[in-house]
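Some notes on the structure that comes next.
Removed from the display is one protein chain of the complex; every other protein chain stays in position.
Each chain gets a letter, A, B and C, in the order it is written, and its residues are counted from 1.
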Amino acid sequence: MFASFGVLPMDVILGVVVFWLALGTAGLVLQNSRFITRIIFPLGALGSLVLAGAALAGLNEVSTAILPLGLPDLPFHLRMDALSAFFLLLLGSASIGISLFSAGYFHGMPKSALGPLCLEYHIFLAGMALVFLADDAYLFMVAWESMALSSYFLVTTDHDHPEVRRAGFLYLLIAHVGAIAILMCFGVMHGGHGGHGGYTFDAMRHGQLPAFWASVTFFLALFGFGAKAGILPLHAWLPEAHPAAPSPVSAMMSGIMLKTAIYGILRVTFDLLDVQLWWWGVFALALGLLTALFGVIFAAVQSDMKRLLAFSSIENIGFILTGIGLTIIFHDSHKEALAALALTATLYHALNHAFMKGLLFLGTGSILHATGERHLGKLGGLIRRMPELALLMLVGALALAGLPPLNGFVSEWLLLQAFLLSPGLPQPYVNMLVPIAAAALALAAALAGYVMVKFYGVIFLGQPRDSSLAEVHDAGLWERIGMLCMAVGCIALGVFPSFVILHLDFVTEMLVHHSLSASAAKTGWLLLTPIEAERASYGPLVLLLIIVGGSLLTAFAVKKFYHGRVRRGPAWDCGFPAQTARMQDTAEGFGQPIRQIFEWYMGVVRQVPAPFDRHPHFHSETHDLLWNIFYAPAKRMNDAAGKLMGKLQHGRIHIYLLYSFVTLLALLAFVR
Amino acid sequence: MSYPSLLLQLAQNALVLLIAPLLLGWTSQCRAWMQNRSGAGVLQPYRNLNKLFHKDAVLAVNASALFRATPYILLACMWLAAALVPVLATGLPLSPAVDVIALVGIFALARVFISLAAMDIGTAFGSLGARREMLVGFLAEPALLMVLFTASTISGSTSLITIVETLAHKPFVLYPSMVFAAVAFIMVMLAENARIPVDNPATHLELTMIHEAMVLEYSARHLALVEWAGALKLLAYTTICIALFVPWGIAETGNWGALPLAVAALALKLAGAGAGLALLETLSAKMRIFRVPEFMGTAFLLAVLGLLTHFLLETAA
Amino acid sequence: MEILWVLLVPLFGGLLLAVFGTRRFAPELNSAASFCTLVAAAALASRVVAGGAFTAWDEQFFVDAFNVFLVALTAFVGFTTSLFSRPYMRIEQHHGKLTANMLRLYYSMYQLFSFTMLLALLTNNMGILWVAMEAATLTTVLLVSLYRTPASLEAAWKYFILCGVGIAQALFGTILLYFAAEKVLGAGGTALLWTHLNAVKTDIDPTVLSLAFVFLLVGYGTKVGLAPLHNWLPDAHAEGPTPVSAVLSGLLLNVALYAVVRSKVLVDGALGTRFAGDLMIGFGLLSVVMAAFFLSRQKDVKRMFAYSSIEHMGLMTFAFGMGGPVATFAALLHMTVHSLTKSAIFFAVGHAAQESGTQLMEGIRGLIKTSPTVGWGLALGTLAILGMPPFGVFTSEFMIITTAMHGYPWAMPFLLAALGVAFAAIFGRMQLMVFGETAGARLPHPPALLPVFAHLALVLMLGLYIPPYLAEWYRQAAALIG
Partner (left out) sequence: MNIPFSGQIINMCAALLLLIAFAMLSQRRILSLINLFALQGLILAVSTSVVAYSSHQVHLYYSAALTLLLKAVALPLILHRLIRKLNVKWDVETLFNIPTTMLAGLALVVFAFNLAAPISQMAGTITKSTLGIAMASVLLSFLMMITRSKAVPQVVGFLAMENGLFFAATSATYGMPMVVELGIALDVLVGMLILGIFFFQIRTAFDSLDLEHMEKLKED
């Protein structure tokens, strides 16, 4: 579409990046809140749209460029291939809705805070775009850390609350540690040229690493990018930072930023490294499943709606990592078709998650605006006050629960297919592992349904748990438009999978040298047939039509043959006389069975009232055991070392002189 | 798709819709006999539905659109599910659109909707029921999936048609994995259809009820639809059970001559299944709700074991 | 000719300010003098860039890419610091911490201090280099003790004694150097001229020279602030007036390191082994690690950033020790960006401390609210000094780490662990100071923020784009150092 104008997609994308930066600067300079929310953010959304279009156009071509910036002997290398194009597409398409939503969400903000926020927001966008475009280690690191930095400032937007500051600290610290690991990973892959020539990805592609060093690289990458993605045990920042951030930012971080880490893992594993070993895959698979289960179980026991979504993000990242692991296993055992299938599922899920999680986070933003409440225990019955929001959120919740015919199901379906077709792997143990992995995956998926019912039911259904909810208003127009974009994305991705897969094929073709299009195209667009029609097929559109048609038909028939009379009365509830809002399940109550079943895996602190308490008080909170295992000891060690060092700085000048003296003598002795 | 197959599909749709209450009635009738009661007759479910459809619907004051839409969606889902399972003949034109995984998905969709509807009014019972339903569901769903996986790994496909054809028309092989699967499936079936020992549709006892607690607020035609959907669900599970474990006698694609025989076989199998279900319910007692997770966990474990045994014993050959 | 101007302007500026230091226009005069120095330095730099290295005044002075770049840096930071000290010192006076006479001492010493540093940079004579370093110590001792408070006196005393002793070792090193060199160059003037030494370095007796280098390293290393000789540094930075801390961190440490590197060049030539380099690597690594762990227990903000200076000087020493074009390039770049960033940080910190009336970090809160510019300056400066892209510090650290990863993989764990620990320590405290509920008062005079953001902008620029001529300049210098 752009070639007709004689512009390369990459140029367009660079243009959008510059455009975003310009917008941000304009916002900072002008500091006019009305201008920022009504002009700049919509323009930013426009930029996203253009970016998505350009990425779509650039899927099937490779273009490179070199900017005269960066290090003297390592200028900025840019490269757009199918992989980057796909993730750019993800970025562009998902950020349209978010930017539009922001136009409404940030409207009330004081302009002194809004100016910097606008700049950070657009730097964040630009940084992510550059991460996908970077083709040398230096530019990648710069873009990567700029992204981290801007998002850190976004997270700490309302920094008056100490927990927000804590969240920001934890977030940037873990991100930085991860960045160091990534830097080392690039260092290991260094293409061996003199100077920094070897730090272009091109040199790394042509580098031949022995198996040991390749493994070191892979695990460094897994660690470094895992820190950003929230893979166990580096997830600690995620449930802190997402609730702390303003909702559009949470949506952006959870929906898009986590995917930059996925991009990094894919880029390093399949593009930069020339070998992939199956046992990496096994490791990633196991880790992914652990992460998924951990995330969903903890999501089930949360009572802060944004924390809940954050944990569910961990779960979805786990899914994606599982897919990557499966891809590696298949790829190393030369089952290219299966590798392509698993990879398709992975990418598809990344795309889906961007939309559904983005949608839900945006929704929490509107709820927050309307009620000022994040705690599930104070919400309820919002479907009556904010029906449109409720409808949009229902789409998101069903999608995230992985129900047909929405998009969450498609990627799960593909992934399960990949598992089902796995038998016949050369490694018997892996063969044993597969069914268990599939079971764990299915379990996590089912639990996701549980979580979503809790999330949606407690917030939107039932009676309001707080009197203040009586006069809440529905979300603003901009907000609803933004969420509508996301919801439409969820539905479209769910109903027309064949189209999506046709585009994903470019990526699979590039990474595992095989694609599904041959089989997918055979049976037409209506059916999704990744391998063969006899093996497996899925027609979401048919499904949707039948369900909708079926219910309409039934409704019609019932009206026709009988009647449609309705009377309203008080709820029956087995005839119990007084029903208050406090009688329905709280969020904690709804999560209680899960807590009971998995109590062994989480630190549960309970405070149970004695039988004769005048004012009985029950309190229960769930802690992350991994924190005590990994993080607390590190801090303790650091403090101990600091104390030890402190003793050296004694304050007596004689001691200081003694240091110098001893050093001198030691060196002299060393010279002799 | 050809006309005859389309015809067949429509026929099956109509058939399942009509005979679903019959199976329900037959089961309860059998149970009555086994418990030395003279039951209400096999047609009782139809009478109930008719009665309910005639009544005026009474909705709670704060019932939302979701609450009202749910029964229809529920019925549609279950109807689709039941219509997909090849009972008389393979080669249903719809089945390529929905394979076993999607089938499980449809069940999950229905479950989520009914649970949400239950929470809508905001009564103690409603949310209690919803929670318990989801609790049962999140363990039953993967177990069911595993059972189906066992079958589909044997037949190398996830489409029900292919599964049934392979199982039915291959020379008879005894699959140990399928034994595990069968046990697991039956446990799941009991749980999913609100049967003893997991749930007891006959009582409104707070401590025990799951399904009933969710539909308390429904009345008249809505309740009727829910009931009907329940019947369809039972039918769907039964037919899946038949299709997976005793598929013999089903008519192949296009082989019209075999249809009458297939009908007879189906009637026989359904009757047997109903009776078996009744027997199970009579023999076992309702268990405490807290034991349900263990029960379902066992089912899940058995299903996984089934899949494992398949990989251990049957792929090696 | 330019050399003369570069040296004379601050000298006379100092004398002038000794006379007029109490007048109202003294600060402006101070800035003016620094500005003239900057102009002269720029002229000198342009001449070297155009015509290459040259000597002057019968070879007493010598300018090549290496030291002229430091001269330019020194002049620039000296100028911006004088700009900053204008409002800062006014506010201090307004708070009644300083009298007019103290201010006079401050201004004239400030000029003399920059004179000594420039002399140390420009001279060709290792002896004069030593003299200038000693003189720099003396001037800064007076600056550190400016407030006359017990704490500042104690700091100044420790500074004086430790650096005095250290410098004495350096003198002994110089004597040994001379002792060894006169065998080759003959007694008399030329035996201490660096150019001559450099010319004949291969013939100088290695044993004496290695001994000399030990003394020189310990001596000048004390002023660089290498662990475990660093103990004077945090006290002096914390207790002196903030502009002084800024120039100490930003300039004096560089000059001392310059002296070490100059002698390293000679020793490498004479020994032909990695002896000097290995020593520097050891010291550098030790400093980085020790400073990192010290950082995590600081209460006083200036003290904390003093330790961060130790860390970064250690990093530079490490890089110079590794040698080779890339590492040396990185070290020079790191010198530049560290000076700019650290001085910017001290500017911001100074105003922050004035606002909240304390240097203790638990007293400094919510800067972004009281004066956003100071707050943002501190936040960005801190993140820059922590090596966050896209700031220039990351650029040099990227080069150093990537080079070390191949040359000295065993050093990686220490280096990276130290960087991580330092990040956690400084970043956590910065956040507390910048964010949160405010506890500050407005300043009587508008704070000087042009210097802060000018420096940060430069650092940002260096992070994204190194101008070719600058890169060429660094390359030449790196080639000289080898």
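By our rule, contacts are C-beta pairs under 8 Å (C-beta built on N, C-alpha and C of every residue); 3 or more make two chains touch, one makes a residue touch a chain.
In this text, all values refer to a predicted model and were calculated from it rather than measured experimentally.
Put simply, the missing chain touches A, C once the whole complex is considered. Across the entire complex, the residue among C:Ala43, C:Ala56, C:Leu142 or C:Leu432 in touch with the chain not shown is C:Leu142. Check C:Ile3, C:Leu192 or C:Leu367 against the missing chain and you find that the one touching it is C:Leu192. Here one chain is not drawn; of A:Val17, A:Leu469, A:Leu527 or A:Met645, the residue touching it is A:Met645.
Of the options C:Ala32, C:Val208, C:Ala417 or C:Leu432, the residue whose C-beta touches the omitted chain is C:Val208.
When the whole complex is considered, the residue among C:Trp194, C:Phe275 or C:Phe294 that touches the unshown chain is C:Phe294. Residues of chain C that touch the chain left out of view are 125, 127-128, 130-131, 134-135, 138, 141-142, 145, 148-151, 153-158, 160-161, 164-165, 168, 171-172, 174-176, 178-179, 182-183, 187-189, 191-192, 205, 207-208, 211, 234-235, 238-239, 294, 297. Residues of chain A that touch the chain left out of view are 645-654, 657-658, 661, 664-665, 668-669, 672.
The criterion applied here is as follows: only the chains that are shown with their structure count from here on.
Averaging Cα coordinates per chain and for the whole protein, the chain whose average falls nearest the overall one is A.
Separating the centre of chain B from that of chain C, both taken as means of CA atoms, is a distance of 79 Å.
The centroid of the Cα atoms in chain A and the matching centroid in chain B are 36 Å apart.
Chain A and chain C have CA centres that are 44 Å apart. Residues of chain A that touch chain C in their complex: 68-72, 112, 116, 137-138, 141-142, 144-146, 149, 156, 159-160, 162, 165, 168-169, 172-173, 176-177, 180, 183-184, 186-188, 190, 195-196, 199, 638-639, 641-646, 648-649, 653, 656-657, 659-660, 663-664, 667-668, 670-671. Within the complex formed with chain A, the residues of chain C that make contact are 157-158, 161-162, 165-166, 169, 210-211, 214-215, 217-218, 222, 228-229, 231-232, 234, 279, 290, 293-294, 296-297, 325-326, 368, 372, 376, 383, 386, 388-390, 394-395, 398-399, 401-402, 405-406, 412, 416, 419-421, 423-424, 427-428, 431-432, 435-437, 463-466, 468, 471, 475. Those residues of chain B lying in contact with chain A across their complex are 53-54, 56-66, 69, 72-73, 75-77, 79-80, 94, 96-99, 101-102, 105-106, 108-109, 111-112, 115-116, 119-128, 130-132, 134-135, 137-139, 141-142, 145-146, 149, 152-153, 156-159, 162, 204, 206, 216-217, 221, 225, 290, 293, 300, 303-304, 307-308, 310-312, 315.
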